[in-house]
Every structure is written in C-alpha cells, then in structure tokens.
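Dropping the structure in here first, questions after.
Complex shown without one protein chain; remaining protein chains in place.
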Amino acid sequence: MTSLFTDINQEIVSGIALGSIYALIALGFTLIYKATEVVNFAQGEVMMVGAYVNFFFVTQFSGMAGGLNGWVFTAALLGSIIFALLFGIILDYIINRPLKDEPVFSIIMATISLAIILRSLTAMIAGPISLVPVSPFGNNTIKAGGVVISVLDLAIIICAFILMALFFFFFNKTRWGIAMKATSADAEAAQLMGIPVKKVYRYVWMFATLVGVISGVLLAPRMALLDTTMAYLGLKAFPAAILGGFGSIPGAIIGGILMGVIETVSMGTLSFHFNWVKEINDIIVWIVLIVVLMIRPDGLFGIAKVKRV
Amino acid sequence: MKRTVSIIIITALIWMGCENRTTSPGVTDTEILVGNIQDLSGPIKELGLLIPAGTNMYLDYINAQGGVHGRQVKMVVEDHGYNPMKAVVAAKKLIEKDQVFCLYNVIGTSPAEAIRPILEESGVPLIAPATNSSSMSDMSRQAAKYIFHTDAGYDLQTRVLIDYILENNPEAKIGIAYQDDDYGANALKGCAEAEANHGISVQKESFQRGATDFVGQTMNFMKGGCTDVIIGGVVREPVTIMKTAQAIGYSAAFYGLGPTVDPRVGLLAGEAGEGFIAVYWAYYPDSDEPGPVLYQELCEKNNVPAKMRGLYHYYGFATAHVLVEGLRKAGKYPTRKRMMKGLETLHNWESGVFPPMTYNRNDHAGVESVIILQLQGGKQVAITDWRN
Amino acid sequence: MKGRYDDENLKWIPILIIAVYLSPFLLKSATFSYKYYLYILNMAGIYMILTVGLDLLSGFTGLMSLGHAAFLAIGAYTSAILVDQAGLPFELSLIITPVIVGLCGLMIGFPALRIEGMYLGLTTMGFGFIVKRLIIAFRDWTGGSAGLQVSKATLFGFTISNDWNNYFMIYTFAIIAIIVARRIVKSKLGRVFMAIRDSEQAAQASGINIAKYKMLSFFISGMFAGFAGVLFAHTNHFISTDHFDILLSVYFIVMVLVGGVGSIYGAVLGTLFIVLMENMFIPLFKDTLTQYMHLEAGDFQAFIFGLIMLLFIIFQPMGLYGMWLKMRIYWKLFPFNPRKRFT
Partner (left out) sequence: MLKMIGVETFYGKIKALHGVSLEVLEGQLVCILGANGAGKSTILKTITGLVEPEYGTIHFNGQRIDRMDAEDIIKLGIGHVPEWRRIFAELTVKENLQMGGFLLKEKDLIHERMVEAFHHFPILEKRKDQQAGKMSGGEQQMLAISRALMLKPKLLLLDEPSLGLSPLLVQDIFATIKELHKAGTTILLVEQNVNHALKIADYGYVLTTGKIFLSGTYEELLDEEKVREQYLGEGKYNRRAKVWSG
C-alpha cells in the first residue's frame, strides 16, 4: 500500500493549484447563482476576455514604460479590474435586465449565446493566432518539505482563498451581502424592504466578472499559450461548482480544489498503478459528481431550497 | 467496309479530340477553382488562418508567373469548426454550389474521414488532407483512390523516434505522453509497431486536448524511470511537461512529434527546452533547400508578419506544391480523372519542400520518411538525414 | 388542461405533408446544386426527430437535458454495430436501437428522480462527456477516436444510397415521429407530463407516480433520439466522437427554445430555422460581408449566430411558434387590437 502513495504529496499540492483555478471559476458561477439564480455559462468566456484584456494592457503599458517591470503588471491588473467592473455593468444590462422575468431555461440559453458571442468577438478582435502571455512571477519555484510549487500556482491558491474569505464575510456579515441573499431568496419581497434590487443585480454581475477577470489574469501565464480555447475550462469548473453545492461560497472553493486533486491524482498515481484508470481520466470528475449527487442531491455544502407550492 | 472503318476512326478521333477539350467543373478559360475546408471557428482556428495564408502565398507566386497552363488558381475556404458534420456540409457546398475542381487540404482526421462518401459519390479528388493519420493513405478504405495524402503518419513518426532513441541508447526506457484522440491513437499504433520490433515496452500516459496541467503524467514518467519521453502534443504540452520536469528535478531527454516543431516551443520552454528533439516530414523552413529558400524569399517579399511565419504557414506553402503539380499534370484541359492519373505518375518527385515523393495506383501516401531536428540555442537544427 | 399554446385548427397539415414530399422536386427544378440543399434538409429532418423527443422531455415534462447528443451518439453507434458487425437487417435495427437508447435514457433518468433543474441539466451534460469517453474506450467495436464507417441503409431490399432517397426516408420517419409525439401530447400521458412540469407537488397530490412518469419521459425521449441516431449513422456513412460534441446538445435545446418550449410544431420549426440559418443563411450573408469587411469568416459566422440567438431570446421568448400564434390572433382581431398587447 505504501508504494501506491509514494510521491502523492506532490500530486496533491499540484492538484490544489489546478483546483484553485476551477475554484475561482466556480466562485464566479456561484456569485451570480446566489443572487439571481442564473447559471452563467459564459463565466469561462469572461475569464478568457479578462486574460486577453490583461495581455493587451501589459503590452500597452510595457510599450509605454519601455520594458516589463512590476509597475507594468500592477497597472495592467488595475486596468483589468476597472474593465471587469464596467464589463459587469454591461452584462447586467444586456443579459440580466431584459430576462429578469423569463424562465430559467431562456436565461441559460442567453448566457450560452453570450458565451458564443464573447468567444467569437474576442477572436475577431485579437485574431486567431495564440498569444504568449508573460507572468510577473517568471518561472520561479519554491521547494518546501519535498514538494515543489511554482510561485504562480501559489499566487493562484492564495488568491482563491482570499477571494473566498472576502466574499464569505461579505455575504454573511455586511448589509449589502445579506441584501443579496435576501434578493436571491425572494426578489419581490426584497423590493418591498426598499432593497434596490436592480443595483443588487448589477453589483453581483460586477463581482462575478471581477472574479472571472482576476482568474483569467492569473491563469493565462499558466496556460503557456493564450487562445480562445481557454474558455473551455469553464466547462470543467461546472462539476466543481455543483459538487460544492451551487450557491455555497466555501463549497465552490472546496469543490474546485477537490476536483483538481482528484484529477491530478487519477492522472498520476492512480493511472500509474491501475492501467484502466487512463480510460476514464477525463471523465472521473463527472463520475464523482454524479455519485455525490445521487447521495446528496444538493451537493456537499448546498442547502436544500425551501419550495413554495 | 473501308468507308465504315474510316468513319468509325474519324468519329473516334473527333470524339477523342472533343473529350480532350472537355474539362471538369471548376475550370474556366482563365481560372481553376479549388476548395479548401479549414477550421476557422473551432479549437484549431489558428491553423485555419495560417495554412490557407501559406497556400495563398504560393498560389499568388504561381499565378504571378502566369498560373497553371495559363489559368489562375483560385482557392475558396470554408469553415468546419472541427465538426465533421459541418465539414460534410462545406464539402457539398463547395462541390455542388461553388463547383470546385478539386478539394484540397481538408483539416482534421474526422472531418476528412467524414467526406469520404462524398468523394466517392462525386469523384472529386482530395489533395493533401491536413492530417497525419495514416488511415488517410490506407488504400483499402472507401474513396481511397481519390485521396492523395502528403503528411507522414504519426505512427511512422513515433516509430522513427523510438528507433532513433534505441540506436543511441539501447538501454533506454521510453515513455510516451499521447493526446487522448485520433492523434494519440495513431501515435500509439506506431508505438505498438516499435514495441514489437524491438521487444521493449513503452510507458504510456494520456492527456486531454486542452489540458493545462501535466504533473501527474510527468510524475509517472519519473516513477517509471523513463530516460526518454516522447510527447505527442502541439505547443503547450511539450513546454509544460519540460518545465514541470525541470521544477520537480526529473531529468530525461524529451522528444516530440510533428506539431511540436513550432518556434514557440523553443521560445516558451527556454532553457528547459534546450536539446528537445522532434521529427518533421518536410524540409524545415530554416534550411537551405530550394523550397525553404523560396519560402523565406516570398515571406520577405510579401511582408508576412513574424508571428505568422513558422510551421503551419510553411505547411500551407509546402502542400500547395503538390496541388499545383497535380494541376500541371492534369494537362491543358484538366479533368479530375486526368489530375489523379497525373499525380499517380509521380516517381521520386523532388518538390523542394518535401523529400522525394512517389504516388502510384497502390500507394497514395506521399511522404514516407521524416527528418529529426533538435532545438539548439532556440533554433531547430537537423541532426539526421531522411529516415523511415 | 391544455399545452402552452392552443394548437387546434391546423387543417392545413395534410397540405404541408404533401409540400414536404414535393419540395425536393421543386428544388431540383430550381437549382442544379439541389443535392447540397437536400443534405441540409436531411440533417434538419434527423434533428427534428430528436428535438421533438427532447421537447417531450424538456418542454412538456420540464426536465432539462444537455445530454441529447449523447443519446444520438448511442443510437448511431448501436445501429452501426448491430447492422455492420452483428449483421442485423436495417429494419430490425430501426426497432431495436430506439429501445436500447430508451433504456439508456432510463439510466440517466434515474438520477433525475433526485436531481432537478439546473443540476439535472449539468448532470446530463456530464453524461454526454461520459458517453463520448466510453465510445472511445470500446474501440474494438466503435473504432475509437478514429471514427466508424457505416453501411448504407437498406429498407425492404431497396438500398437508400443518395441524398435524394435519404430525403424521402428521413422525412417519412420524421412525419411519423411528429404524429406520434402529437398523439402522446394529446393523450393522458401528455397531460400527466405537463402536470409534473407545472407543479410536482400538485401532481403528486393528485396521485401521480412522479418517479414512474419521469422515467417514462426519459425513456420516450431516448427512443426518439435513438431513432434519429439510426438515421444519422446510415445516412452519413461515417460517425465519430467529434460529431457528438457537447455543443450539439446545446444546439438541440436552442432549437426547442427558438421554436417555442412546450409545442411539438415549435420544436419542428425551431430545428428547421436553426439548421437552415447556421448552414445556409449565415454563410450567404458571410460571403458578402467578409468580401467588403475583411473579417475572419469563421468567427464572424459564430458571432452572428450568437447574436441572433440572444436577440431571439430577449425579444421573442415565446419562440417562433408563439410568434406565429400571436400573428394569427392579431389578424383575427385585426381592427380591434388593444394597444401594446402584441409587442
């Protein structure tokens, strides 16, 4: 048994890094779902747009500064964040507002068409040739306790946890956070409390695009090449979000990390020892998900919604 | 009696003469129309831009010289988004609606496979399908006689690499990371052949198209004690695997199949990629063979941006040679049949871009040998001659 | 209880059926590239069978499925294996394959008893990935990722070999499928499905065995998809996992939605609309626009498609069929239409 688990530490650490990316995307899904009950299929695309925009800013600013340095990356990050907030407002206006009273079915389709639009628009503007993003952390790695982790991965993990903590605090302790929860529970009643529901929706979309853009900025250098296929990672974050229980912020993070670890370990140790695992490597997360859902239909951390007859 | 015979002979001559002057659809007095189906909106749309751009560069060059038998060669590009269903629609459109003379360079294995029934039905030849699957030149398959393959199969490439590794180090433990689709399946086929030839066993690790993380696979190669690892990816895979190996302190020699011969591999992998060995089935764009020299010249002349030059742009340029040769062989009054017959007469044909090519009735595999290149100081350098 | 829309009074259905059979002749006389148009229509016909079944599941029973491409794939591969490898006649495969796919539908229907709404949609999406993977894993039968050549359909000794013959076969089956679906919707079963969609609790309270009917809905929907799969395999002659992308499942839902959820004719209209738009109208449009604007054609096409879909969902949430019904009411009431009621 011990031979089975040699070197598994490294895989778990790398899995956590990979999972943190899923977690960040899942967090984007969760934020929107929590307040508006909309599953945003375009979250992966939002991330991709973020990566492209950040790339654009980095090239522009480094051209102005005459080279790459810390300030360039900081300025580009700030630029991307401002873009994300504006982008969130735009998405709220074109997706959320017109479809507020439509059935979920239509809204899902709207986000899917948004995904198609964003992907093609990005490719039309940026051209189909892959870009080579630069990481502010270079190729530096850290070695500790027999495991190696790149600084970039560490940044992703830290960022995922900071954002989770921030949003968890926000939703449970602040006035606006609770108002968002209230709006998700019953938008009409929330209106009667004087909660500006439209503003709530707008903020939520802004948060979600912010998370999406930040994850895109972090993920791009990890992908080696930046192209529009990056958006497909959004599909891989779905099982993570559901596993954690859609609408639960810690759930999204833990679900994401769990999925990352499962994927890495199954590709590594498990398929090294059991050859047949190779056949199911790319669907193992979905198998895990379906099994979990059979036992807990609302995911690991989801709360069963109170149904109104 | 004599009269009847002479009448028959005369009518036969007239008939033959007429036949000689009839041409297939897609040919006018001034133009030949060729159809190309590329991925312009799917996962490999980068190629969909670069390959036709390279092709057009060569066609413009030919057209500027007066074209083929006085006709300008024009190319229509359709999109399939890497979906075989759409490839069929596009092929039908090109053949039925745009009335192209022949199809050329349909990209992807499943899209190219999917249009086999159409080739069979319409008798339209497909020149140089852009896929390294050896099933394309398998003469027992449907419509095989209409398909003229150029690319060396991934199975051949894998086999040659394994042969090369074992030549230099008979004790080598080889591992292969393969993409979990037809690309990988083809590589595994070559791998199995080599395993049988040498009586070795190769450690196989799979990854998915679009994967970003290769820690598990790299760890497995380390655990399996592989000294030489073949990577069947495109750009991201070899770069990430080599970087990961460097980070976790695993040192092995890394090799790559055709698509990894991309200048960006050297650029991205940095020092981790030094010494990376890959196979290629044409003269490399940097070499001083006539084809690559012409390529460099035309690129300079047309101001092709640096980010476009490279593997795929050159690939479009290279396969266009075969197309143009086919059109030349089809004669002054080209028909599809004459084109196919003409191509089948090629014997050790020196195109300048590919190694000597041979087509005949029982062999539609164009390039059957590959060259091994090594990344030295960020540049690809040929370290062997043509091998197969 | 009635469907979302009142679809009585469609006496022109027989005329429409005759038009369906006449249109290839019209096409042939109108254009010499009729085979290309016929192929697109054939594709629409096959998808129609599937979307009608999907509408029974998603539109009438309210169970979201993002995995219908997987059902199509199972149907196509099962039939290819049965006919080409087991040597069964095509006619028999037409009966057996839908049943097998229906049983697969039951398998995915089983989680549906506990999972609902969004979760169900995403779970069925996972099912799509799993099926694709399994097809590759059973490479001895399915040809793995290289794809599989499929023989031509032989119906009662008559080989259906080209687009022309395919058209008549596909549309005959499509018309049968639509009629069957209509019968289901109008029967007690259809009313039970709608009751489950409208309120599960209320349906349960009136003594409906929810589990049984949900499973049944998946079974029926799977059968339709399996039927479409058989036709798909034997008219395309080549199938591979690339055919059955996750995006295809999404397109199926889009077809149902654009047509109008919860109406059989809506699904038919929506399918026709999307297939024609994507494969004919947008390419036509694209050709002229890219000539003047020098845009990357592929992305531009996808962009237009996405835009049309989004505008449709925002401005016509009732779908094409709803639009048609509104227009009909409008003309019926013509001079007396109240302000703003038809926006």
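Every chain is named by a letter (A, B and C) in the order it is written, and numbering of its residues begins at 1.
One rule holds for everything that comes next: contacts are C-beta pairs under 8 Å (C-beta built on N, C-alpha and C of every residue); 3 or more make two chains touch, one makes a residue touch a chain.
Worth saying up front: this structure is predicted, and the values here are computed from it rather than measured.
Across A:G63, A:P103, A:G138 or A:P196, the residue that sits in touch with the chain not pictured is A:P196.
Residue A:A182 is the one among A:A182, A:I280 or A:M294 that touches the chain missing from this view.
Mapped onto chain A, the footprint of the missing chain covers residues 175, 178-179, 181-182, 185-186, 188-198, 303, 305-306, 308.
Here is the rule we use: only the chains that are shown with their structure count from here on.
Shared contact partners of chain B and chain C are A.
Centre to centre, using the average C-alpha position, chain A and chain C are separated by 32 Å.
Chain contacts: chain B has residues 40-41, 45, 48-49, 180 touching two or more partner chains. For chain A, residues touching at least two other chains, in rising order: 120, 123, 127-128, 282. The part of chain C that touches chain B in the complex is made up of residues 32-36, 39-40, 43, 136, 139, 144-147, 149, 162, 236-238, 240-243, 245, 279, 283, 296-299, 301-302. Looking at the complex, you find that chain A touches chain B at residues 6-7, 10-11, 14-15, 17-18, 21, 120, 123, 127-130, 132, 139, 141, 148, 150, 219, 222-225, 227-229, 232-233, 263-269, 271-272, 278, 281-282. Listed in rising order, the residues of chain B touching chain A in the complex are 40-41, 43, 45-46, 48-50, 180, 204-208, 210, 212-213, 215-217, 219-220, 222-224, 235-236, 239-240, 243, 247-249, 264, 267-268, 270, 307-308.
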